[in-house]
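One structure follows; several queries about it will come next.
Of the protein chains in this complex, all but one are displayed in their positions.
After this line comes subunit A, so read on.
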Amino acid sequence: MSTQTTTEIPEAAAVPPPGAAPAKKVPQGHRRLLTRRDRLTLGLMATLPTILHVALVWVTALASIALAFTTWNGIGFDSIQWVGLQNFKELFTNNPQFWPAVEHNVIWFVALILVPTPLGLFLAVQLDKKIRFSRVYQTAFFLPVVMSMAVIGFVWQLVYNPDTGLINSIIGANKPGHYIDWIGDPDLNLWAVLVAASWRHTGYMMILYLAGLKGVDPSLREASALDGAGEWQTFKNVIFPTLRPTNTIVLVVTIIEALRCFDLVYVFNGGAQGTELLSILVTSNIIGESSRIGYGSAIAVVLLLISLVVIIPYLVSTFRKERRA
């Protein structure tokens, strides 16, 4: 895939799979050409950014793990107390919000992978044909991806508002007694906010798949058409299998997205009953009424473990490819 795209735009070749680019090894003798100053420069170039990144991202991630086994009120280091698994015990057995939050995060992922992802793939396949107004359509579907989740939350509030919103005004549910509370009702609000999330996710997936489809060899399609395969058969047997690298990335992006989702719900209803999420629980232990550092960290650790289950296999496969190249 990378070989045929390199000739066009260089950046297109870095499209998934990352690391597919040929990595030629520089001969070791090379290093003899480096002066002492060069080595110092190189050392600084590598260490300065690494120190910043490690200090703010990895040290804090490890600190989350450590703090999860303690209680701390945040005033002075002396008040840190080791409590073992206490926080986790309380979390798993005594927090009415925890299991709903886990469930909502899972629903979030399942919903995104079942609806907007195939829809984005469908749009990408259609728009990849040489079709008129393709760019206009693409712009419309992609527009939500550019906007912040916070703005999306506000825009959808205007749609869902029980009194003044678009939906209730149209179906006449904005009069007392007929209220449908899309934002507050715990049976409805998760689905309402998922519509907004899917609205954005579709365009994102469309763009990823469009990039993937550009890498599909056109002669494959021609050969399939010559063999008399229909459009659906060609897609199912020829195109979709070649999109495997894109599918991996789509899967990873969707899982990470489902674990990270915060802004949209926070703006929409503050994570009220029905829309609790792990990210919201962590945050409410910092900026909420109670600052329970150890307890919040225990939730963060759960989030970290779930993410690592996804991140590690993905990175291992990506970088193994790189090493082989």
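Everything below uses one rule, namely that contacts are C-beta pairs under 8 Å (C-beta built on N, C-alpha and C of every residue); 3 or more make two chains touch, one makes a residue touch a chain; residues count from 1.
One rule holds for everything that comes next: contacts and distances are computed from a predicted model.
J.: Of the options "Monosaccharide ABC transporter membrane protein, CUT2 family", "Transglutaminase-like superfamily protein", "Imidazole glycerol phosphate synthase subunit HisF" or "L-arabinose transport system permease protein AraQ", which is the UniProt protein name for the chain that has been left out of view?
T.: "L-arabinose transport system permease protein AraQ"
J.: I'm checking contacts with the chain that's been left out. Which of A:V115, A:A173, A:V252 or A:A272 qualifies?
T.: Checking the options A:V115, A:A173, A:V252 or A:A272, the one contacting the hidden chain is A:V252.
J.: Go through subunit A and note every residue touching the omitted chain.
T.: 6, 9-16, 18-19, 21-26, 28, 30-31, 33-35, 37-38, 41-42, 45-46, 48-50, 52-61, 63-64, 67, 74, 123, 126-127, 131-133, 136-137, 139-144, 146-151, 154-159, 161, 164-166, 169-170, 199, 202-204, 207-208, 210-211, 246, 249, 252-253, 256-257, 259-260, 262-263, 266-267, 278-279, 282-283, 285-287, 293, 296-297, 300-301, 303-304, 307, 310-312, 314-315, 318-319, 322-323
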